[in-house]
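Everything on this sheet refers to the single structure shown next.
What you see is the complex with one protein chain gone and the rest in place.
Entry: chain A
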């Protein structure tokens, strides 16, 4: 027995000493040539055998019988895979990830971020060009996870929804600065013009703690065109059949090796009165928007800094066809108006460590003022918000790049002042906070992100926000992700249910509103497939958002809009399955189905408790998208079909003042299912793009989107019950002119 053991040991030792090793050096491309890169991960693809490069960038590891493909990876750099033959000494030059942007833009239109621990979809500028019109609210047309909800029939505000909840529960950032929040949630998506957008990241479920505590169902980050970007000039003109016109001009100029300056500008207007459904109301509000960003960027090897100003001015006017500005307040003609001014200054400074790319120190500071003045018939609503935000983030590693962390301090100051009729709502929030997020990365195969933040809120006390993300590659083609986390936000009822103010409903605050608190749990699976030689990706995910407290906006009872705190329970379950297939080069197909189960306990005004499906949320949705492009995108064709299932809507008709309305015996009403067809054709010339397209090509319209339209000052008037398109078929054409 012993002899066998000894012999076995000898054989083992023999193989060990005989085993060939692969050695080499990892470099990065510096400005003056290649520089050794310490700390990179080196491992055999598909195995757990790995090592990391030493301080001189040297590595040495045994050959593997399981794989001949050696992966070299490092945070901030693009992975490199080597096929190892007989050679044993290797030189690897890693490219910085900054060049990745270009790769993404050239790639498929919707990409899934494979390395991210959160389930993240990226909408590239290529996909954005598919939906030519016009701003952030319309940028999700070809995306299955985010859908547009129809707000009301008068104001033109567009909202999005994700995981069965409205856009207010999504943390929407513009270049990592919280942007669409507070009073700006009403029209905020209309304030980000489409041509300014470079790409959009959509993260589902709990997000990173670094950007704050407000994200409940997900986070959207919008990257804008950069001052040092490839496009030196981008001019866009757009017009549609309703007479909406739009001009965009982006300029980028490099002043020196280090300084660059950029301008993003936008002007759009609709002056044409449209009433296709002949209800006496404008189908689309008249409006004019001016919007611009000017920013300066400094980039050197050790420092990146940006400073900028944003300014926006928009006027809107809707209501009855006969209404003219100046008649507001007194007239027997119903009018809606909204004037918004928003100004912002921001700065982003990052200290970089060229020889330690995993390390960074960044400071974001921004300040903004928002001033909105509205009227709905004889009712006035004005809101002002001043915001100051600062976020200091430090990131580094713990001993090696398997363990990294981000930590920092934040401060948020929000000053709200709203008046509605004769009620004044004012509050000042002052929230200093701190956060820590740890990431464990095992060869990109297993990633764990555990983060927590602690925020001391002056009005509602200390808030603790833990969040956890896991990513595990089951094999080279299958990735499993899980996430869980808490979200917290202060609701702004009037801004969030703005469209419902265009009604004769009496607004009642039943009690002092508490902050909204939710927990989100999610699970997703991504798998790459080969279907008869075609490349395909299959994604299935399930998310649940459970509220500890939610702002309930109860519109069940005709004539009333009640706001109160959640009594029993509110939750949103979302299931989605998506298949992306590339049957041929430059030909992409997407088919997605999603199911929502969203419920809320209602009935407080009558001391009842009944769990009801949330209004205006359709349970089923199917999305189909097909895109085909000729080489160099000479011609591009795109077609999207959406099918929306039935949804619960408020009971039509009137309530007798002393009738027998109760939540228990309330009749359920359903809006019909409908589908929606969009298509676009683009022709590309070396410097020009010309596009022609249509939305709602099947010309579906909700019948009678405004209840009681004939008597807007009467008891039954309500324009806030819109579940489908108000205007019919939209045809548009536009040009883009670019100098690279």
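The definition used in the following text is that a residue touches a chain if its C-beta (ideal position, glycine included) is under 8 Å from a C-beta of that chain, and two chains touch if they have at least 3 such contacts; residues count from 1.
Here, contacts and distances are computed from a predicted model.
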The complex's invisible chain, by UniProt name, from "Metal ABC transporter permease", "Fumarate reductase flavoprotein subunit", "Copper chaperone CopZ" or "Putative FAD-linked oxidoreductase": "Copper chaperone CopZ"
Sole contact to the chain not displayed, among A:324, A:403 or A:634: A:634
Positions on chain A where the hidden chain makes contact: 29, 95, 99, 587, 626, 628, 630-632, 634-635, 637, 639, 677, 679, 684-686, 697-700, 740
